[in-house]
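Removed from the display is one protein chain of the complex; every other protein chain stays in position.
Let's turn to chain A:
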Amino acid sequence: MEGPVPPGTAVRRHALATRIWHWVNAVAIFVLLGSGLGISNAHPRLYWGRYGANFDPAWLQLPRFPAWITIPASYNLAISRRWHLFFALVLGFGLLGYMLWSLANRHFARDLRLRRRELSGAHFLADLKAHWNLRFHDPERPREYNLFQKLSYILILFVALPLAILTGIALSPGMNAAWPWVLEVLGGRQSARSIHFLCATGIAIFTIVHLALVILAGPVNEVRSMLTGWWRVPE
């Protein structure tokens, strides 16, 4: 349905699949980041290559993450791993289900596909200017995602999350035996561990920006739309 929609009109914004996955995934990401920081505290050094331990050069020495940001709060590697490995399944199978559902209901094709008119420098600059002025919706097409929104969703859905899952699988010695090609692609287990951490950092930054933009765009309207599916076109 195209054409101008008067401000204040309630429009159907998010399909059921999107809403269910969003909230399941929100919990999973939250737990995975917190427990991941707890696991990092066990050996806060990152390496490139197949091996890496205390006598090998680390490319990054991480800080000790404080209790208020880790799961559990007091250092406990076993319990951090229990949280992390349970919610890794929620994340992985959740993403798989969401992707299949979103192909079937054409969410990806309809909402995330970049259009020809969006792929120009002028459009990019216009979108940048609109963001600067805190306008996130094209009044002509209020239901559509803007360019930056599409690009960040594409990056998170098709790059950061799948790579975080793949690098997570690469950390499992059992899976290394079963699927040795994963390690070959990633350049060794310690490289996989480093990439896993970089993906987590990207996901954390995405989450912070996402939450900030929800607040700037109108938190009640945005959260309601992700709960009920209905979104009110802003003034």
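In this section, a contact is a pair of C-beta atoms (placed from the backbone, for glycine too) under 8 Å apart; a residue touches a chain by one contact, two chains touch by 3 or more; residues count from 1.
Heads up, the rule we're going with is that contacts and distances are computed from a predicted model.
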UniProt protein name of the chain not shown, from "(4Fe-4S) cluster-containing protein", "Molybdopterin oxidoreductase", "ABC transporter ATP-binding protein" or "NADH dehydrogenase subunit M": "Molybdopterin oxidoreductase"
Candidates A:16, A:60, A:89 or A:128 - the one touching the absent chain: A:89
Selected from A:102, A:190 or A:225 as touching the chain missing from the view: A:190
Among A:50, A:64 or A:141, residue touching the chain not depicted: A:50
Chain A residues touching the omitted chain (full complex): 30-31, 34, 39-40, 42-43, 45, 50-56, 68-73, 76-79, 81-83, 85-86, 89, 171-180, 183, 189-190, 193, 211, 215, 219
